[in-house]
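Single-structure report; data block below.
Note that this complex is displayed minus one protein chain, with the remaining chains in position.
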Amino acid sequence: MTKPVRGIAGKPAALIRALLVEDSMEDAQLILRQLEKEGLCVRSDVVHDRKDFEEKVAANSYDVVIADYRLPDWRGIEAVDVLKEQGKDIPVIIVTGSLGDELAAECIRRGASDYVLKDRLARLPSAVLRTLAEQEARRKQERTEQLLRLQTKALEATATAVVITDREGRITWVNPAFTRLTGYRADEVIGQTPRFLKSGQHAAAFYRSLWGTILAGRVWQGELINQRKDGTCYTEEQTITPMVNDAGEITHFISIKQDATERKRAEEDRLRTLYLEVENKALMRADQMKSEFLADMSHEFRTPLNSILGFSELLLETCQNLSVEQQEDLRLIYQSAQNLLQLVNDSLDLARIEAGHVKLDRSIVPLKDTFARILDVFAPHFQQNNLRAGAEIHPPELAVFADSRRVEQILTNLVGNALKFTGRGSVTLAAHPTEAGVQISVADTGVGISAEELPHIFDKFYQARKQTESATRGTGLGLAITRQLVELHGGRIWAESAPGRGTTVFFLLPGEEAAQRARAKEQGRVANAHRAGG
Amino acid sequence: MSQTRTVLVVDDDPGSRRLLVRWLEEHGWRVLEAGTGEIALERVAEVTVDLILLDVRMPGHIDGLHAAVVMRQSPALRDVPIIAVSASPQEAFRDRALGAGCSAFLSKPVNLKLLMKEIERFVPTGESQ
Partner (left out) sequence: MAAADSEVEILLVEDNADDVELTLHALRGENISNHIQVVRDGEEALDFIFARGSYAARNNSRPPKVILLDLKLPKVDGLDVLREVKKDTRTRPIPVVVLTSSREERDMVESYQLGVNSYIQKPVDFDQFRQTIKQLGLYWLVVNQPPPRNAFGSATKQGPV
C-alpha cells in the first residue's frame, strides 16, 4: 500500500462515508479492501435489507451508496428510489456479478451513477472518486445557478432601474424597474443608446463630460433630467460603472438609476422658501438701516438748527441795545434758519416716503370738516390779500378713506401754493365723487403756469420761475411730497393751467366704499392667518 | 417780587441747554442744568424743582425717557410737570414720552414763544411777564 492517500478531485484525502448494501459479508469485505488498496479513506456501514437501508440512510449521512444488484428481497437499484423518497442526494454505484447491457442501461436510467462488475472490482475506487467528483461539480453548478437566479430575481424586483450597455453605449439589458421608470419596454430599447432619454435640459458639455469620465474607466455619479416615453420629464440619480476585462479594457457599462424627482422637488421647495427668507431678511436689514439713518439724520440736523433759531429769536426778543440794522441782521439769520428747517423737514419727509417708511393711518374723513379747518388756518392770508375762499362739496356729506393728517398736509401745500401765486380773485376747494374715487380740486385765479412748465411742477426742487422774493421761496419739495402722498393712497394728481388764467390742481383719493373693501380684505387675511395657525 | 421758581434743564447738547438757560433766566426762572440722565436724577434729589425740561433722547446709560420713568416713581416728583423735547421725529417719540409720564412734548427746534405758552399751562405765573 504505497499508493498515496487520495481524496476527491485530487484534493487531500477526505473521509468517504459509504453505505454498502450487500448480503454477502465476504463481498462487502472485498469491496472495502479494494477501496483501501487504492488509498481511499473509507468509513462504512453494511446493510442487506431494504428496511435497514432506509433506517440507516435516515439516521446517518453518507457520501456514496455501493449496492449489490442481486439481493434476496430486493434489487440494489431500488436504493435509488429510497434515496429519492428521503430526499437524499447520494450517488449509488451498483456492484454486481453480471448485468448485461440492458440491465446496465436500465440502472443508469433509473438513476445509478455507475455500475461495476464484481470481477472488475479494481475499477471501483476510481468509479467512486469520479462519481463523487461529478457530484461535487454538479452541486457547485447548482449553487452557481441558484445564485444567478437569485441575483436576477433581485435585479428584476428592485426599484432601482438597471441598464447594461456595451462599450459603445448600446443597451444590452434593462430590468423591469427601468420600464417602470422610463416607460420604455426592454424590447423597445435593446440595441439603442440611451440617447432617447435626453430631455434637452443639459448642455452638450454635460454629456461630453459624462462620457469622458466613464471612457476613462472612472465611475460617474450625478443627477440628470431625462424624458419618459410619454414625454414627461423626471430627475434621476445615476451611477455608471465601467466593467473592465482582465486586459483592462472596458467591455460594458452598468448604469443604475433612481427616481429622484420627489426628493428633488421637496429639496427645491425647501430651498425656494429658504431663499425667500434670506432675501426678506436682507431687505429688512437694509430697510432698518435706512430707517435708523433717517432718524439719526433728523436728530443731527435739528439739534444745531435749534440753537440757530433759538438764539436768534432770543436775541431779538431780549436784546435792548440792538440797532435797527442789527435787528434786521438777526431776522435774516432767523429767517434763513427757518427755511433750512423747512427744507430739512421736507427732505426727510420725502426720503421717508420714498423709502416706504410712511404708514398711512386711514379712516373715513368727512371733507366738510377738513376743508373748513384748512381755510381757517389760511384765513389771515385770505384777509390780508383780499381774496375769496370757496368750498364746494357735492354731496355735502362726501368723505374719503384716507389718512386725515396727510390729507390736511396735501391741502395745506396746495392752498399755500395757490395763495402764493394769486394776487386777486379767489381760491376754491371742491370735491365730488367719480368712478375712480373722490376728485378734489384746488383752483386759483392767479398767474397760472405755462404749458412747458406744467409737466414739471411735481418734480423735486421745481421752483416757479416767477419767484423772486426769497422770503416766499419754498423748498421746491412741497408738490413732490404731495404727489407721493396722493400716490401712496392709490390716487392720482394732475394740474390744468394757462398763464393769466389761474391754476387748478386735481387729485383723486379713495372714497368711503374703499373702507368696506379694505375691511373685507382684512377680515379675510385674519381668517387665513387663523386657519394657518397664525 | 414773585417767588423765584426753579427749573431743571436736561439735555446733552450744550447749545440747546444754554438756549433754554438764557431764555428762562430772562423770564425770571432759576435754572439748573444736567447733561445726562444720571446727573438729572442726582439734581432732583438735592433740590426741589417746579418744572423739568427733558430731552428724551440722550446717549448714555440712562436716557431721557428712562429718567422720566424713574422720576415719576418718586412721590416728591410725581406731580412736577415734565415737558419733553426732542430733535427726533415727532411721531416716534411723542407717544413714548407721554407714556413714560411726561406732561407734554415739543419738538426741536423749539419755538420759544410756544414753549412759554406750554410752561404757562402747567406752571401759571401769578403775574404776567
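To keep things simple, chains are lettered A and B as they appear, and every chain counts its residues starting from 1.
Following the convention adopted for this analysis, contacts are C-beta pairs under 8 Å (C-beta built on N, C-alpha and C of every residue); 3 or more make two chains touch, one makes a residue touch a chain.
It should be emphasised that the depicted structure is a prediction, and the values quoted were computed from it without experimental measurement.
**Student:** Specify the shown partners of the omitted chain in the complete complex.
**Tutor:** Over the full assembly, the chain not pictured touches A.
**Student:** Please pick, from A:Glu277, A:Glu292 or A:Asp376, the residue that touches the omitted chain in the full complex.
**Tutor:** From the options A:Glu277, A:Glu292 or A:Asp376, the contact with the absent chain belongs to A:Glu277.
**Student:** Which of A:Gly97, A:Gly222 or A:Gly356 sits in contact with the chain that's absent?
**Tutor:** Of the candidates A:Gly97, A:Gly222 or A:Gly356, A:Gly222 is in touch with the missing chain.
**Student:** Mind pulling the subunit A residues that touch the left-out chain?
**Tutor:** 202-203, 205-206, 209, 222, 271-272, 274-279, 282-283, 286
Methods note: only the chains that are shown with their structure count from here on.
**Student:** Which whole number of Å gives the spacing of the CA centres of subunit A and subunit B?
**Tutor:** Computed from C-alpha means, the inter-chain centre distance equals 60 Å.
**Student:** Mind pulling up the subunit A residues that touch subunit B in the complex?
**Tutor:** Going by the criterion above, the answer is residues 295, 298-311, 313-314, 317-318, 337, 341, 348.
**Student:** Once bound in the complex, which stretches of subunit B touch subunit A?
**Tutor:** Residues 13, 15-16, 18-20, 22-23, 26, 57, 86-89, 92, 107-110, 112-113.
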